[in-house]
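Starting off with a structure, shown below.
Note that this complex is displayed minus one protein chain, with the remaining chains in position.
Then we have subunit A:
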């Protein structure tokens, strides 16, 4: 399965090279045109995806149950795991989206000893690093608003302060890290994405099901985090000039100031590629999680009948109509009927019998 991650890695390197060359030759293309294009593709793509999903009908109520369904009053219901009310569903969805509860329940099967007894283990590290990854990404994303808002609102400043809460300082002759202050989220993001990649690489059964579309976003995000960290602590970039560029983009008066390092264009191009790739990839789970049919429905399958929305009216021939049609013949044949024939007819038959 090596070709999958090697091709993805190669793709990311080629993208970096393209951006590096582009920064030297066509800074307006990589600094202005491509970011606008990427955002446009992202918005249109996400809207089309979600609207497409909203059009697909839900034929069955398929909420999964992870607890006792509502039943007799003396049996305790698992109100969040098996919700019968909308509030319960909201709680279940919130726990799913904010804490990845399904992933926490994820288990790994293992054969133990020589007799091969099966046991199930919590796979807690995937959950832990997935959680760290997503929250670090969110923090990084929100923290970057300082480049897109002027004046910077106090809550964004506060987030930056909190993120730089750990005053980490490394001061040796070749390496100096600590000023500007170290943001924890960037480091956690890079560490978590590396874990997620190594998991795909070293766990054999996960590697078996991993495709290029799994590795590519990991490498891309790794590249974004890596170039960001590089720019902040090692090969420092002119932040004021960069903000001039980003502010130009969001106020629709774009300009390319001088003195922006090629590394920034690599970072920006990676982000553009991620944005444009987003709606057409597995990353759409961001929107998809809200539409998980096994999580976002009330478990009321015994209370209410869920009718398939595309059911057409079926022509039925009820038993009553059938009996009305064939009653006489049925009576003649001695078959039991629910409604006996009218008395006049009955008298007529009696007379026939007498004769």
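Some observations on this one:
In this section, a contact is a pair of C-beta atoms (placed from the backbone, for glycine too) under 8 Å apart; a residue touches a chain by one contact, two chains touch by 3 or more; residues count from 1.
We take it that contacts and distances are computed from a predicted model.
Note on the omitted subunit: UniProt lists it as "Sulfate reduction electron transfer complex DsrMKJOP subunit DsrJ", one of the names in "ATP-binding cassette domain-containing protein", "Amino acid ABC transporter membrane protein 1 (PAAT family)", "Sulfate reduction electron transfer complex DsrMKJOP subunit DsrJ" or "Putative ABC transport system permease protein".
Contact with the undisplayed chain is limited, among A:68, A:119 or A:157, to A:157. If you put the hidden chain back, the residue from A:250, A:283 or A:330 that touches it is A:250.
Considering the full assembly, A:291 is the residue among A:198, A:291 or A:321 that touches the omitted chain. Although one chain is not shown, part of subunit A still touches it, namely residues 43, 46-47, 50-51, 53-55, 57-58, 145-152, 156-157, 160-161, 169, 171, 176, 178-180, 236-241, 243-244, 247-248, 250-251, 253, 255, 257, 259, 287, 290-291, 309.
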